[in-house]
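Note that this complex is displayed minus one protein chain, with the remaining chains in position.
Our next item is subunit A:
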Amino acid sequence: MNQLSYKAQRRLILFGFLIVPVALCLTFSYYPAASLIYYSFTDWTGTGWDMNWVGLDNYKQIFTEPEVFLALKNNAYYFVGGLIQVALSLWFAVILTSRLKGRYGFRVMLFLPYVLHSVATVIMFKNVYHLDYGSLNSLLRTIGLESWQQSWLGNPHLVNVSLAFISMWKYMGLNMVIFIGALQSIPSDLYEAGSIDGASGWQKFRYITVPSIKSVLSLMLLLTLTGALEAFDIPYIMMLGANGTSTFVVQTVDTAFKYQSFGLASAMAVVLLIIVIFFIIIQRKVLFREER
């Protein structure tokens, strides 16, 4: 070992440590991604290795058949839900960074839904939304609001709202924790100075809090957007995409596994990938513009 120069030793150690994560990353991230792109140019059915190169046919089909993009309409529900979720989480974050009694307990309570696995969450909400035995309808019955009882999953006008609510309920805690982190990094003397100058609570929020967490806020909004585009687990586990709840990813999965068209499904996944990358680029441009 001693004969090696310092530089060589350094290289050896660097490579030694890096090789494992890089190999894992290449095997489980980049190789599948490259295959995905390759499959998107073929007519692979998912069984065996027989496939024909079809060029851009799959992409042509995606962009010429409006049905494929109609599913994005359902993603919009999750985006709107996400906006409400960001607003709510900010509200809770502000309340729970103040000197409220039992604030740690509340933080844990609001964060817990995020820790639950989606499958568990959905099974739980099945019991909430069930028409006969569901706790929501039982509650409405008990407090005398029978007329408000709904078929939460059967009514085509309500079902996407019901589902988007689950997603909101689940992810709000995470947003809140991130906001709390950002809020705690604001120096308290700013608020003290504001109080001395006679600023009201709203003014402090508007002119001190918001500008200080602006970058986190815009990051949150973009994450909401990409999250909404990728909405999958909740509509799929709850409804299998039935009753007009199929999102873009649900449709991709159906295309692959129900209609045995892995080629087309890969192309759909690539299109989604491009859309998401597009938004990430925008996010970088917006977020880091000021820092330069």
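Everything that follows uses one rule, which is that a residue touches a chain if its C-beta (ideal position, glycine included) is under 8 Å from a C-beta of that chain, and two chains touch if they have at least 3 such contacts; residues count from 1.
Note that in this section contacts and distances are computed from a predicted model.
Peer 1: According to its UniProt record, what is the protein name of the omitted chain, chosen from "SufE family protein", "Acyltransferase", "Multiple sugar ABC transporter, substrate-binding protein" or "Acyl carrier protein"?
Peer 2: "Multiple sugar ABC transporter, substrate-binding protein"
Peer 1: Check each of A:F92, A:F165 or A:F232 against the chain that is not shown and name the one that touches it.
Peer 2: The one listed residue touching the chain not shown is A:F232.
Peer 1: If I consider the whole complex, including the chain that's not displayed, which of A:L131, A:A193 or A:I282 touches that chain?
Peer 2: If we include the chain that is not displayed, A:L131 is the one touching it.
Peer 1: On subunit A, what residues meet the omitted chain?
Peer 2: Touching the chain left out of view, subunit A contributes residues 29, 32-33, 36, 46-49, 118-119, 126, 129-132, 151, 153-154, 159, 226, 230, 232-233, 236-237, 239-243, 249, 252-255, 257-261, 269, 272-273, 276-277.
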